[in-house]
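Here's the structure we're looking at; comments come further down.
Showing just some of the chains, left in place.
First chain written, first letter: the chains are A, B and C, and each begins at residue 1.
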Amino acid sequence: MKTTLHEDAVSAPLLSAPLATRVVSPRTRLREALERGGIVLLLIVLCAVFTWCEPVFLGVDNLFNILQSAAIVALLAVGVSITLAVGGFDLSIGSIAATAQMAASYVLVVWHGSAFDAFAACLALGVATGLFNGVLITRFRVPDQLATLGTLFLLAGLQLIPTGGRSLATGSILPDGTETTGTFPDAFLAFGRARWLGVVPVPVIVLAAITLVAVLVMEFSRWGRVLYATGGNETAARLAGAPTARYRIGAYVASGAIASVGGALIAARVGRGDVGAGHSLLLDAVAAALIGYAVWGLKRPNVLGAVTGAVFVGVLLNGLTMLNAPYYMQDFIKGALLVGALAFTFSIGRKTTR
Amino acid sequence: MSDAPVVLDARGLSKRFGPTVALADFNLSIRAGEVVALMGANGAGKSTVVKILSGVLAPDSGSIALRGHPYAPASTKHAKTLGVATMHQSVADAGVPTLSIAENLLLERTSSARTRWFATPSSRLRDARGIAARVGVTGDLRAPLSEQSVATKQLITLARALDNDPAVLMLDEPTASLSAAEAQTLFEAIDALRARGVGILLVSHRMGDLRRIADRAVVLRDGRHAGDFPAPLDCDAALQAMIGRALTLRRAESGKLASAVDESATAELAINESAINEPVHSTSTHDTAATIAPVRDGATHAGDTARHRGFEARGLKLFDDAPPLDFAASRGEIVAIAGPIGGGKSRLARTLFGIEPIASGSMTLDGAPWQPHSAAQAIASGVFMLGEDRWQTSLFPDSVPFASIEGTLSFPFLSRWFRRGRVARRHERRVARDAIRRMTVRCKGPSDRVVNLSGGNQQKVALARWHVEPARMLLLDEPFQGVDVGARAEIVDILRANAADRVTLVFVSDLEEALEVADRVLHFDRLRIETLTDFLAEH
Amino acid sequence: AGGIANAPAPFDHGGVKIALVNYLSTGDFFQAYEAGAQKQAKALGIDLRIYEGRQDASQQRDQIQQAIDLGVAAIVVNHGLPESLKDVVQQALDKGIKVVAFDVDLANPKVPQVEQSDHDLASLLLDQAVKDNGETFSAAYVYVPGFAPLDRRDQVWQSFKQAHPGVKEVARFGTVDNQIAQSVANEASAAYRAHPDVRVVFAPYDEFARGAKLAADEVGNASKLRIYSADISTADIEAIRTPGSPWVATAATNPAVVGAVSVRAAALLVAGQDPGHHIEIKPTLITRDDLVKNDIHTVSELGAKFQAFRKSDAAQVAWIPDANL
């Protein structure tokens, strides 16, 4: 991860320029502007095109609809970005969300728990998994991607066991033959379905809130600085007296918790424990998080970028379906735009070396 | 002075790494406001001492007292909070390349739980400026650290060390990559601390520096205490204690290798005498000019004769707006290109090596036009370069399977030696053994991992690599970084012994080093080149 | 698209927007289903908007909402999870949009239910299995819970085992990892080796059956084995026909027909006519012998032989032109 993504750290001596001798020509300024705004610009262009072809696209309902459909992926992407920032990589978010979703349903349908209980269960699961990842990585020195991949499989299996692999809804049969009797309370369903003032979907509000907090922490708080420092050069951070291990664990706990909130949202939207849910979440979230590198030309993991990335993909899919592009074209166009946007952003910001 | 209270007192420290005894029953005490120099050959155990005192390593045995209380730092953080600040030898550990200078300066503060959790970027910048001021770093602190020169990185690290007013400050090779002027700023900072009663432990290979500020020198040899030397420092005695034999510096003249301790030693002393009270830079160079420089410049001023065997640059411009460079170096000659850090030496070196484009002008090698466009091509045609900062430009991290001495040595020549692809370990090993012997690398064998070698020995390995095959031109960028006097003398010998049939260009920021190694010294700053005499005439 | 003469409004001047919201799109069945729907839609001059399904219930919700925003005349919901659909479907109905559901029970009087009866499908197969192998045999069962059709077929299998104590389920396996056939084959060959006594493989999904057959060929117990599966495609027919193939029977409806029926039902609703609340398409049992005897190689040839398979007159009225699948 680190080696590949922060390569300028390695090529540094080739670029070394004495402190504060940066002469900025208008051309470079334009280039930098493009580098910063590249993807955002593309996003705006896209919206324009879609609106032109299908006016409904710009309708308030539809825009919130897009945000809503992007919300869950965006949440997970925020989580991944945080772990990327500490030089890690949480591959388990997808299955955390899926498992949390099953857990919530189990609490509601089998244990007749309240909406609160279900939500608490989700969070507990997310935090626990995050701790588990963190400890594996810091105490047992398992490489991040390896540890979280293990957790991925672990959860993917675990979530199936209580129900014997079946989906979980009122009246579904448990392995022991009993039939479930609990139901999803409206309070819980509202969490995923209600709209504030009948306009803004709750998931969007949740996303906004979490994003706000994450941005504050990552960009403006000392914790965020230490997280990035740990990712940039753990030894240096440790020598500076930062409890890097604890921070890394923290990052995984955070991403676990956020992912589990995503899971709760899924459960609330679907209204049952769906075994198939969230299988494509991981890749989409990672895609969003990595697009985030490019969004503001920061070339480092960042929360706002990740969210933008998720919305970007959401807009694309929504617009394309509106234009009735066959679904098999959608994946392709998604990929093509992704690759194009990236090639553009990264090559434009490239410095000449040999 | 001597009645000042003892701030740090270490007794019977020992540390082994496998079979290597890095430190054996070592005692050290530092008084308030005292600057203690820790001297020792490469691998003597200096860094180990520093690491133990700063809580990076735990001693196998021994006890330490800080201000009279037992001191056993559980971690670097712990050491810091107890009042022992450290500037480690490796710049790479020092900062976070991906973060801005400001954020690096504030790393300790942000890492400490006592700091307020929220801060606007602007307020951060303000705080950072405050810290930067202490070591005279100015300018845009938002630039990423990765874009800074080694010197700047070092100064930033020091600034951080000073920030949390320590009782004891340890500096491991602080001046290794600092120009005289920058070293001066550093020393002033140290003097200020001394006045505030901070105990200071200074590890350095530069006699000049030590004589300039050390109150006392403690010498290590093979991890053992090998003598205490009060100021004024008796260099010869100290060096002898360090290396265990009378040091014989070679007289700086191409060809013959007559050993003559007296002249060059005194020459060096001459430099250092004057270095004690006056600012190092100007005076020392004046003396040098007086004693040595004219002779040297007289030696061989390879002119623009046609069929010139060697390297020649005509109207070479590194940048469009840079002055044109005209200079030549013949085969068998060692030319030092000396000048302050950030003057463009590395840039020039990389240009000659062919990995930086030239704005205009021409270069010739042995009369034939020299226009390389890749490292591969340069190496293939016998032009080698040893980059500055070995861990960035030469050595491989331990995660690389062949990051052993032999693997490091053979890497550039794999395609030359093993055309058909299969790497013959035996050949590789033979070459490595030979190199280790010639370079006197302190190690267990060719298959040692490079990470486990001491700084100086790592540097020797990096240098050895470019001696396993004959070179037409050898470019050395800061080849003496973190190399002790003894080793430096050895390296100089090696360079001379092999200089006979090649052009050797040494790019150094330390004049002392330049004078020791070179037949001829060219001064280079702001991309402008001139003979040392001309340069000195101006001053 | 232009309108159809003497069709009720709004079909008389075409351009009616209808949305087909899928839960799953991949796999032969759903592809054929979509194709059938497309054809029928074209015949009716309908502008059919197809929403891809990625087996993601919450996305399906979003898509239905999107369709509502788009102002379609009707929505065909193809599979899905009732819990996640009921409320959005209600929203659609409230907005006066007609809704037809295929293979997902929305339990809403306003919503006609098109169904390929998985119950019948499974029982057809199992009865055939008993016919071929008698009352007592040890079986391997390929099953992955969590997919509505498979779960419904599973219920039949469970009650079948109750009713036939002679039938022993000695091995159970299954996976939906891509490529399904290949992953199932890996498991199946292990199961066959561990349980040489297996005579019957009940694989009520043709991807599963393909894997089970592949493994049988590799392990070399094809001659001792009979595989019963659901769904059919030309490729399946070839696989069943191959000499010595253990895949002896499959039960299926023609997904293209089902697709067409779904669209017709929606069209009727839009035209203000009643397709009836419960529209069922009966599955057909297709045995290896049938295929060989009648020399059937493709689904279309199959249609020629089996009336029920080619076309269904469910939700069929005079003014609706034939989709000629």
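By definition in this document, contacts are C-beta pairs under 8 Å (C-beta built on N, C-alpha and C of every residue); 3 or more make two chains touch, one makes a residue touch a chain.
As the structure is a prediction and not an experimental result, all values here were calculated from the model.
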Worksheet item: Across the entire complex represented in this structure file, what number of copies corresponds to each chain label?
Response: A x2, B x1, C x1
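Keep this in mind: only the chains that are shown with their structure count from here on.
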Worksheet item: Count the touching C-beta pairs: is A-C or A-B ahead?
Response: A-B
Worksheet item: Counting in whole Å, what is the centre-to-centre distance of subunit B and subunit C, each centre being its mean C-alpha position?
Response: 75
Discussion item. On a C-alpha centroid basis, what's the spacing between subunit A and subunit C, in Å?
Written reply: 35
Discussion item. On a C-alpha centroid basis, what's the spacing between subunit A and subunit B, in Å?
Written reply: 45
Item to complete: Find every residue in subunit B that makes contact with two or more other chains and list them.
Response: none
Fill in: subunit C-touching residues of subunit A, taken from the complex the two chains share
54, 56, 59, 61-62, 65, 68-69, 72, 163-167, 169, 184, 189, 192-193, 265-266, 269-272, 274-280, 318, 321-322, 324, 326-327, 330
Discussion item. Taking the touch rule as given, give the residues of subunit A at its contact with subunit B in the complex, in rising order.
Written reply: 6, 8-10, 12-20, 22, 216, 220-223, 225-226, 228-229, 231-233, 235-243, 300, 354
Fill in: subunit A-facing residues of subunit C, complex
25, 49-52, 54-59, 61-63, 65-66, 69-71, 81, 83-84, 87, 144-147, 151
